[in-house]
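This part shows chain A:
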Amino acid sequence: MALQIKNGIVVDPKNGISGEKMDIFIKDGKIVEEVKKNCRVIDATGKLVVAGGIDLHAHIAGCKINTGRAMRPEEMRFVRRKSNGLRAAVGRTLLTSPAIGYEYAKMGYTTAVDPATPSLYVIHTHEELDSIPIIDKATLPLFGNWHQVMRYSADKDIEKLKSFVAWVLERTKGYGVKLVNPGGVEAWMYGGNVHTLDDAVPGFGVTPREIITSLIAAVEELNLPHSAHIHCNNLGMPGNYETTMETIKLAKGFENRDRQVLHVTHVQFNAYTGSSWRDIGSGAEEIAKLVNRIESVTIDMGQPIFGHATTMTADCPWQFELHKLAKAKWCNRDIELETGGGIVPYVYRAKNAVNSVQWATGLELGLLVDADKIAISTDYPNGGPFNSYPYIATLLMSKKFRDEEMKKAHPYIEKATSLPSIDAERTIEDIVKMTRVTPARVLGMKNKGHLGTGADGDVAVYDINPMDYNSSNFQAILKALKNPLYTIKSGEIVVKDGDVVSEVWGRTYWVDVRDKTTTELIERDLEEYFNYYTVNRENYGVEERWLQNPLRVMAG
Partner candidate 1 sequence: MRNAICTFCGNACDDIEFDGFVGKNLCPLGEAKFSAKQRIEGPVVNGERVSYEEAIDRAVEILVNAKRPLLYGFASTVNEAIRLGVILAEKLGGIYDQCSSVCHAPSTLAMIEEGIPGGTLGQAKNRADVVVFWGCNPVEAHPRHPSRYSVMAKGFLTKGRQYRHVIVVDVRKTATAYLATEFYQVKPGYDYAIFSALRSIINGHEDAVPDEVGGVSREKLKEFADILVNGKYGVIFYGLGLTHTRGSDRSVENLVKLVQTLNRHTRYIIQPMRGHFNVVGASAVAAWEAGYEYAIDFSRGHSRFFPSEFTAVEALIRRDCDAALIIASDPAAHFPKRAVERLTEIPVIQIDPHPNITTLIADIVIPSALVGIEAEGTIYRMDGIPLRVKKFKETEYWSDYEILKLMLDKVIRLKGE
Partner candidate 2 sequence: MVDVIVITGRTTEQGVSIDEKLTDEYTKAVALCEMNEEDMKAINVKEGDRVKVKTDSGEVVLFAKKAVIKDLELPEGVVFIPMGPYANQVVGRSNGSGTPQFKGIRGSVEATHENIKPVEELLKVVK
């Protein structure tokens, strides 16, 4: 049945609508001009109507989060409210698959992208994505430490690299190219790491700089919908903002009319000044200036939330450091010739100076970077739970709320960050950009992040009037963002008054660029390479028919 969302105040920046009273119609899962009959009507008089939210970076599926669940029963004892007939949902910050779908819907989000899957484990990633109700999803395979990638990068053989990327995306039903600490994870296999863009990767001679630029070149020549997506080298280390700035500058050599050429993720974790934990500070201001200046780069926040978190990343050497620093349990997985991964529980403490700097740094980025260049994220579950996005948005929207929250943080942030001196407040339109428009553009998902005709019928209705709200009344903002009046997925009402009322099943996006290149180029390399895998080439990867609801995107 069709749906009419009546009399809402629509904020749809992509289509130039910033707070107009209008009706939105959805038919067959898509936004349409108008539906005349057989239409269910939702009254949204005076309420904010926006597109469904998009999370471009959250570890929601695959062997990493699942190992995290298994190692942390203490995370799983939190029982979430559920409606009759739906699945039980448990988890504090680590959530079960049903809980992930429900919690996204409960804050008006309808799409989320898993940003890091080891290709060898991709069947698992898709099984979990297929077990997450409601939202649309996609996954990005990891490339930055793959032997094949490092070899082609060392040879500067972009043609072969393109062929390899296309082959991997098809085999994994992946959506884009992810790099994590390029070169560093291979070095970790013998206990090392790389520390600058120009360190040679042991055994390959190639540098992180070469790996990054080669992969950007390959992605651009293939014209993938999403750019290269990078977790920079030196994550977590004091002074790492310099490496991040250098990495950002690598985008300068490339151009793309439709989108960025490099997405730098969870920048907060890579934005520290200082030389040790004693003099760590925020490099957010400088990074923000650079990002605002360079057309072809976008970022997301990686905002930490005070409280429990579970760090999980392919950045194995960093995870080992964190295991030692936090004296916490540690899972590691070295993945043959491809990548690795590590998991360490963590607690961000407001009373801790370093954690407070991290918290402030994320917010600085959120306030200083142009709203069309930054997306809200917590790097779930690294910085904390994704369902704290309403909290983050409210912090960005209300100076008063920030002042309240800053009182809880360690006073060291006065010295080490510029957050206390920032008076800016984000508008609702900014927040809509940071949670809808920007992530959709970063991901190259043209039917998402807006409410124009033909867009996906994913809509959220919040109990707040964008033309008439008081930023000092932050409780009201927070309450409105946390409890959407409606979340609509593909035209179906899935949330009403903040509660999940029904379940639909979203699609999994993947990108097919095989027609842009030919596997013949790398045929012999693959044959040789599979001698060293423990899985046969015929058994490597995932077939489209195994996925519940795949959506193939042809690039170009």
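Picked so that all candidates are chains of the complex that A comes from, given by their letters.
Basically, a contact is a pair of C-beta atoms (placed from the backbone, for glycine too) under 8 Å apart; a residue touches a chain by one contact, two chains touch by 3 or more; residues count from 1.
This is a predicted model, so every value here is computed, not measured.
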| task | Check each candidate in turn (1 or 2) and state which touches chain A within the complex. | result | 1
| query | Contact residues on chain A for candidate 1 in the complex? | reply | 61, 63, 65-67, 69-73, 75-77, 79, 84-85, 87-91, 94, 96-98, 120-124, 127-128, 131, 147, 188-191, 203, 320, 323, 329-337, 340, 343-344, 532-536, 538-539, 542-543, 546
